[in-house]
Structure formats: structure tokens, C-alpha cells
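All protein chains but one are shown in place.
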Amino acid sequence: GAAESGGAADTTGDGRVTVFAAASLTEVFTRLGEDFEAAHPGVEVVFNFGGSSALAQQIGQGAPADVFASASPATMAQVVDAGGTAAEPVAFARNRLEIAVPAGNPAGITGLADFADADAKIALCAGQVPCGAAAKRAFDAAGVTPRPDTLEQDVKAVLTKVRLGEVDAALVYRTDVRSAGGEVEGIGFPEADLAVNDYPIAPLAKAGNAAGARAFVEYVRSDRGQAVLAEAGFEAP
Amino acid sequence: MTSIAHRKRRRATGRLPVVLVLPAVLGLAFLLVPLVGLLVRAPWGTLPSRLFSASVGEALRLSLLCASLATVLCLVLGVPLAWLLARGDVPGRGVLRALVTVPLVLPPVVGGVALLFVLGRRGLVGQYLDAWFGVSLPFTTAGVVLAEAFVAMPFLVISVEGALRAADPRYEEAAATLGASRWLAFRRVTLPSILPGVVAGTVLCWARALGEFGATITFAGNFPGETTTMPLAVYLALETDPDAAIVLSVVLLLVSVGVLAALRDRWISGPS
Amino acid sequence: MTSIAHRKRRRATGRLPVVLVLPAVLGLAFLLVPLVGLLVRAPWGTLPSRLFSASVGEALRLSLLCASLATVLCLVLGVPLAWLLARGDVPGRGVLRALVTVPLVLPPVVGGVALLFVLGRRGLVGQYLDAWFGVSLPFTTAGVVLAEAFVAMPFLVISVEGALRAADPRYEEAAATLGASRWLAFRRVTLPSILPGVVAGTVLCWARALGEFGATITFAGNFPGETTTMPLAVYLALETDPDAAIVLSVVLLLVSVGVLAALRDRWISGPS
Amino acid sequence: MTLHADLRVARGVFRLDAELVVEPGEVVAVLGPNGAGKSTALRALAGLLPLTGGHIRLGDEVWDAPPDAFRPAERRPIGVVFQDYLLFAHLSALENVAFGLRARGVPRAVAREEAARWLDRVGLAAHARAKPRTLSGGQAQRVALARALATEPELLLLDEPLAALDAATRLHVRAELGRHLRDYPGHTLLVTHDPLDAMVLADRLVVLEHGEVVQQGTPTEVARRPRTDYVADLVGLNLYRGTARGTSVALDGGGEFTVAAPATGPVHVVFPPTAVSLHPDRPTGSPRNAWRVTVAGIEQHAHTTRVRLDGVPPVLADITTATVADLRLQPGAGLWAAVKATEVHAYPS
Partner (left out) sequence: MTLHADLRVARGVFRLDAELVVEPGEVVAVLGPNGAGKSTALRALAGLLPLTGGHIRLGDEVWDAPPDAFRPAERRPIGVVFQDYLLFAHLSALENVAFGLRARGVPRAVAREEAARWLDRVGLAAHARAKPRTLSGGQAQRVALARALATEPELLLLDEPLAALDAATRLHVRAELGRHLRDYPGHTLLVTHDPLDAMVLADRLVVLEHGEVVQQGTPTEVARRPRTDYVADLVGLNLYRGTARGTSVALDGGGEFTVAAPATGPVHVVFPPTAVSLHPDRPTGSPRNAWRVTVAGIEQHAHTTRVRLDGVPPVLADITTATVADLRLQPGAGLWAAVKATEVHAYPS
């Protein structure tokens, strides 16, 4: 109620929470931020969306951040290793890979095995980025050696190529398939259980608003937060 | 007046050499057809609603402001630098000149990281700025200006230097014999004579600053109203709504083309 | 020889105006200090081992190759285009000139998307290329060259156009009275006289192409040995190992600065 | 193939409105004060300044006839010496001269050989490889002249081609140019401020003032009947053709002159009307040349009187008004004209 939110406002100092969040969280975190502000009058949530690794660099260089929500445990680990977090990171969402094909599935893709077809144009994430790492796990499990034409720097770039019909098939997250609307069709596959990616979040050591940071992390993990995430296609961790 | 119009008409009747016109038209097509592609695919129906959202206006305003400030900074520092490289007797000029191109080659994101190394709160210079003056540049609008200037300045410097090298130094000599210091000669004689080169450099610089993304987002972050310029907005839009990204790009394009078309000829011809 | 050396020494004793030297040095520092920051933070110990990996060599080779090919393409199309804009009697030149800057302002990723719209498998032009000639540009080295050329060409065009505008057209007239066609006059009279401007434009173009990232990865994708240029390698390295990214950037820098320093003065002075 | 030009051009507030006709092989000198429009006329003929009215025709080829026809400079068979030379800075003197030939498709080696010959003619063989910036003013001007002449164009447009030359070089280059122009089948327009250049090189003079032709005619005609004091001052020269043998020149039209510097073959003989003294009787003393004349006409100019004298040869004399009174000059009177040999210059023609 009102008392609770008033208390939160007291503990959030200047009333401003700065959240560094992976670009793929832009839409859902923007909604979460609005909800959080509504629930905590007087608190303002400021987002800095960008590539997870760039954000980690910025935090390493003393950026004024309170919370870091990464798209990959690896980048979060960089911040943790540098002593940048105020608490253990916790996973707040996970994302599952799906096969994405252009509307109408012109190449007739049915499963991971088609990714070994040299004639089909295939896009995957590069091994260095989370979706690439997850894809590798999936292919290993399926025993398929994919023959990609391109290893993209992030999942949105992969999605763009599917949308434009430049490739016949790709592996992207379910959230991405969902956000693309009717332009992209998603095809599930059994090995997807192995190809999940966790999103960790943590309050930061140098946070100017430690209380606010903690409150925001709590909020993301709350039922209300999880509901918003689920609506966008994320799975609970 | 009539005579000029007349002259134009007459000149146009002279044959333009195919060997120049053909590649020129091809080049123009190469640059413009993708733009046409963009325009064709842009979601015109939803354009107005997307366009007049407050955040687009804010990002556009910020973009124009920062790019213009960065250009001013580049002019103030870059034109003298170009002069030094073209005219000064500096040892190792060749290497200096090549070093000036560094921010050009550096992937912008790395450029942003380099700026953080130097001007960040824990950077080589930034830690003192912070400790002594309490000034922190990253993640501020000033940071955006700096990042854009860093990336865009080489364009100005190299263009102006090229123009300076092509200029006839004997006019500077004539100015010197009239008692003009090198600074006066530069300001009143050299600069006006290389104006087209300076304008070209300024255009490149401004346009590059306007389109700058990697260094900005790395060094200045992405805070709406403060550091979110149009390219950053486009980037975020690409994450969520690719159509919106195209609309934003088209807006950015139209505004910049409009500004350039309006200013450039006026600049070059100057007051008659 | 001695007289030239002598002259240099004497000239250097003339006072350089502080009002020019101060901002010039500031500008130089602004451009170079971040580089120093980068060098200071680079993991020198592990550098050799990282450097001599096959993939770095491959990416570097591909970068240099594609940037150079893109520059050649830009020269072939861009110089005539600059000439058309500066000298041709084309209606609406002002707007054309502004339109040429479009790829500058366009966020490179959007530029890549625009290229896909046009030259992609289902693009405006690309679908015919594919259907009629079986040519598909995305995900090929040719695609990298195209993407780089698209992004870099405006730099060349605008620099050269600026140089052309500053050049004295009376020499072209003199060439015409000697019976030289406009093409010959351009080639033998105009071009040599604006060489510094062309060189400046070429340097900008090459450097921009070398550092190009967004349009390349969007249009041509990223496949080692085929489309993975250094900036792409740097970007991916940033994801997992920022130190490696810095090393790669430094390598890219050193190579490009070396190439430019070696070529540029030779180019400009030309064979004596 | 006669060149007919009716040049009407506006440049700012300045208006040129001049008619010019040049026959094949003819050399026309254009004279006039600074800003009279001489260079403007040349630019129009060269195709660098389209006419606003009138026309330019060479034979039945229309070069310019607004508003329809316009032939650009590169397609007019012309050679131009610009008042400020406009040498190509990045090309050597030799390459500058060879440029026009190369542009007309002459093979490289041939063009360079021809260019070298031309440089030699203007006394610059030693500077063939020099860049224009390293040439002195006079050297640069000679390169410009060689460049224009080398292509042997149908219309030569020379804008003060000898202005920067020193006296001795000028003599040499003028003779060389004269030799060339004599056998040259094309049309030549020569702008100059030096009456001697005009008289020696030109078949006809055209005097421009304020963009208009104020007088034209052969040098002798113009000198005999100058319309204005300006013209009288400008073209005050006695000019004859003759054949020299040592210090004696037999004039083509009869008569003979003694000159100081010996010469051989066809020459121009030139001396100013001021050099002619008139005497009631055969003069004694140093003047080597004296002959009988009768007064044909007397014209009063600003401060001098120009006396036209018939005789062998006929001659102009400028004398003071006081002398006119003293000698009681009147048409038909018989006199002796005398000219010192050192005043009489013979130029190889």
C-alpha cells in the first residue's frame, strides 16, 4: 500500500535508479520501469540500454549505474570478477531458442538437421555472443554440424535477415520470433531445452542509490515483474 | 542576370564527356537507390504517429544540437591542426598526418572505450577532472559532443589539409609582404580561398557527427533526453520495432539533407 | 639539397602564431590521447600470441583487400560524380549535393538494411540479379566491398567536390583552347591540380572503409575468411574478451597508420 | 575562309560591341587603352565567353550565334596566349607546349619533338624541363606563346604576347613570330600596347575604346589619318617594306634608306614621324637620309603637327607648330626630309 511505497521512497535517496540493461530488454524493461515508478511514487527509473558487453565496459570505467541486467552470464561474470556487484547476480529470466524461418517457410525447414544443408542460407549468432553459445549447445546435442552463411553479432541482426528473406533459416530466441509478428515463423525443436540462456541481474557496488537498486532487482523478480516478462515470451528461470 | 542565365543555358549545350557522366550517374545511383529502397519500405501509414512522439523530437533536437556543437569544436581545433599539418615545419609530419586518421579507422565502439580509458571517471585524465573539478564527462550531453567530435574531427582535418595543400602559397607570401602576421594572412587570405574545402570538411564532419553511434553509446551511454541521439534511438528501435527504426532514419535523413541543402550553397557563395 | 634543408631551418625560426598553434596542439592531443589510453591499457604481454593467430591475419588481409577495392570503386564512381556536382550544369545540384551525404548520416546498420532492401535476395534490384544472373551479393566478399563503398563514397565525393570548387577554372579553359575535350582537360589539367584534395578524399574513404562495421555486418554478414573484417572481429572480441578487442584495434591502427604514412607523402609529391 | 565576328558581350557594367573581319593569312592588331575590351573580345572569339548578341563565323562554320549555335572552345581550331599565361603548373615547359598537340592526337614522341623545336625558337631550349613556377616572368610568357603556336591553329589569339620580354629577347621573339605569321595561312588577332609590335607584325590595326571600334585600317592608313589624338600618338610610325643589303635598304615602293645596323634580305623599315626633320634645302651634317618631298596635308594634333609628305618614299613628319610657321608649310610646298640612319630600324620581316 501507500505506506510501503512511501518507505521505499525514503530508502531510495534521491529517488533515481539508473539501470544498465541489455538492449534486448528494451521493451520489457521500459514497461517494468513504468510499473515500478507507479508502485514507488517519487522514484524515477533511468535506463541505459546497450550491448551487454559495452555496458560491462562502462561499469568497469566507473559509470554511474545502480543496476546491471545482462543478456548473458558471461558478461555479468566480467563485472563480478572486477568486484563491481553489490550482491550475487541472480537469474531473472531465461530465453529459449527457436528455429526462425521467413513467413511461408519457403525452404521447407523442419528441424535442426536442415541446418547442415549447404544449399540453404543459414544465419546463426556468432559463438562469442550468448545466442551463439546456446545454439552450439543445441547443435552438439542434436549431433548436427551446421553450415551457416553468416555468424551475426547479435540475435536481432539474425532476425533482420530472416525478416527480409535473406536467409532460409536461423536460430533465434522465442521472444524475437514473437516480436517479429507475422513476418517470421517459429519452429520449436526438441534440443531447445539445452539451448536456453539465462538473464542475470545484480545491484552494483558503486551504486549511488543502493536501496533503489535493491528495490528494482526485487521488483523484477516479483510476481508482477515475472508476469510482464512472461508476456514478452521470457521463461521464468 | 539575364546574361548569367543565358550563359548557363549555352554552356549546358556543350557535350559532357560520357566517360565522366556515365560513372557519375552510376555513382549517384549507387548512393541514392538504397535510399529509395528505404523510402519504399518505410511504413508510411504509421509514420505521422511515430514521428510526432515526444521522444523522437527530443532525440532529433539532441542530435542536431550535439552534432552542431561537435562541429564547432572540430572547426576550432581542427582547422588550426590542418594548417599546422599543411604549412607548419613540424618534424614527423607524415606520421602525424597518418595518426590523425586514427579515429577514422578505429571501430567507433573501440573509440568509445578509448575515450573511457582517458576521460572516464577512472581514466588517465578523467580521474583528475573528477577529483579536482568534479567534472565527469561520460554519460552527459557534453560526453556526446566529445565522442562525436573525436570521431568526426579527422574528416574536417583531412579535408581542410587537402585544400590547404592545393592552395597557392604565394598569396600568403603577398599578404606577408603587406605586414600581415601568419595568423592574419591565414584568416583573411588563406581561409577565404580554401572556403570550399572547409565547407566540404564541415559538411563531412557534421554529417558524421550526426550519424555517430558506436563511440557515443559507449562513452556517453544511452539516456533519453540527455545522450540518446537519433542513431541511438534507431538502434533501440531496431531491437524492438524495425519499422520504427526505418522511420527514424528517414526522419534523420530528411532533416539533415534539408539542413545541408539550405546552408551549403549559401555558405560557399557567401555574401556577394 | 642543402639549400632546401637550409630553407626549412630558417623558416622554422619564423614565429608560428599562438592563436593557431595552441588549438592545433589541443586538437592533436584530443585525437591522440585516447589512442595513448588504448596503448597503455593494451595487454602487451599476451599481444604476440594473440597477434599471430591465423584468424587475425585473415581478417586483416580481408580488411585491407576490401577497403582497397571499395576505395577503387569509390574513386571510379566518386570522382566523376564530384566533377558532375562541381562543374556540370545539373538542375537541382544543391539538393543532389545534399543527397550525396545521405550514407554519411544514415546509421550504418540502417544503411546495411537499405542495401538489403535493394540488393538482397528479395531486394528491388537483387531479386533480378539473383533470378537472371544467379548473383547474390549478401554474405560474400563482394558484398563487403559494396557495403564499405556505400558508406565511404560520400567522403570521397564531398572532399573532391570541395577541391574542384576551389580550383581555378581558367586552367580548364586554357586546356579547352588547346583542343582538349572536357574529359582530357579533367584528366590532365584539373585532376593533377586538385590532387591533394583527391588524396585527402581517398584517405578518408579508405580509412572509413577500413573501419566500417555496421553496414558490412548487416549487408554482408560475418563469416570468417569471407566477410569477417577486422572491425567485425573486434566487435565480437569485445563480447568475450575486451583485451583481445583492444589488441585487434591496435593492430588495425598500426597497419593503417603505417600504410597511410608510407603512401601519402609519396602520392602527393608524386614523381618529381 | 574569312572570319566574320560581330561581338556583343556584357561583363558586369561593361559592354563590348565590336565588329571584326579577318581574312585568311591576315594579322590584325587590336589596340586600345586598359579596359577597352581587348581581352574580352579574345575570350569571346575563343569560345570562353558566349556572345549575348551578334555572331562569330569562320567561313561557313558558325561558331557562335545566340541563341542557337555555340561551338565550345575545344572544338574551335584556335590557339590562345592569355594575358596571364595560365601555364599548367604540374607540367614542364615542354609538356605545356606539347599539350595542344597531344590533345589533337599527335603521338607523344612527335609532339614532344615539335614542342622542343618551338621552345628552341623562343630561346628556351635550356628550360624545357622546368616547371612553370621556376620560370621567370619573361620565360613563362614565351612558353605560353610557344604553346599557342605549336598547334598551328586556324585562329591565333595573342593577348600581349611580348609584354614581359626584355628588349633584346623581344626583338628576337618578335622577328621569330613575324617570320612565322608571314607564312601562316590562318587568322591572327594580336592584342598589344606596343605600336611597334602592331606596325611590324600586323596587316591591319583595329583600335578599341570603351568596347567599340574607333578606327581600323592598314598601319599606314591609320598612321596617315588617325581619327583621334590617342590613335595618332599610338601609331605614329613610318613603316616600309624593303630589301636590305648591308646598311642600305631598297624600299619595295621606291626610295632607299641607310640604316645603322646592317641586314640582309626582306626587312621592315621603321622610324617615328618625330625622327623626320624638314629642311628648306638639302641638309648637311649627320643625317644620312635626305630626299625631296612635297607637302600633301597638314593635321594639327594636341601639341604637334603631323605633316603628310609625298615623295619617294612618302613619309609622315611630326613637327612643332612653330616650325610650321617658320617653314611656311602649306600643301604643295617642296622640301627636304631628313632622317638619321641611327633612327631608322630595320626588322627582318
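Order of writing sets the labels: A, B, C and D. Residues in every chain begin at 1.
The working rule: a contact is a pair of C-beta atoms (placed from the backbone, for glycine too) under 8 Å apart; a residue touches a chain by one contact, two chains touch by 3 or more.
Because the structure is predicted, anything quoted here is derived from the model rather than measured.
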Exercise for review: Looking beyond the chains shown, say which of D:Gly178, D:Pro226, D:Pro287 or D:Pro314 touches the absent one.
Suggested key: D:Pro287
Exercise for review: Could I get the residues of chain D that touch the absent chain, sorted low to high?
Suggested key: 11-12, 32-36, 38-39, 83-84, 130, 134-139, 142, 159-160, 163-170, 193, 195, 230, 233-234, 247, 258, 260-262, 273-275, 277-281, 283-288, 302-304, 317-320, 322-323, 326-327, 336, 338, 340-343
Practice item. Can you list, in ascending order, the chain B residues touching the missing chain? Key: 170-171, 173-182, 184-185, 188-189, 192-193
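Methods note: only the chains that are shown with their structure count from here on.
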Practice item. Name the residues of chain D that each touch 2 or more other chains. Key: 72
Check your understanding: Tell me, which residues of chain A touch at least two other chains?
Key -> 54, 57, 160
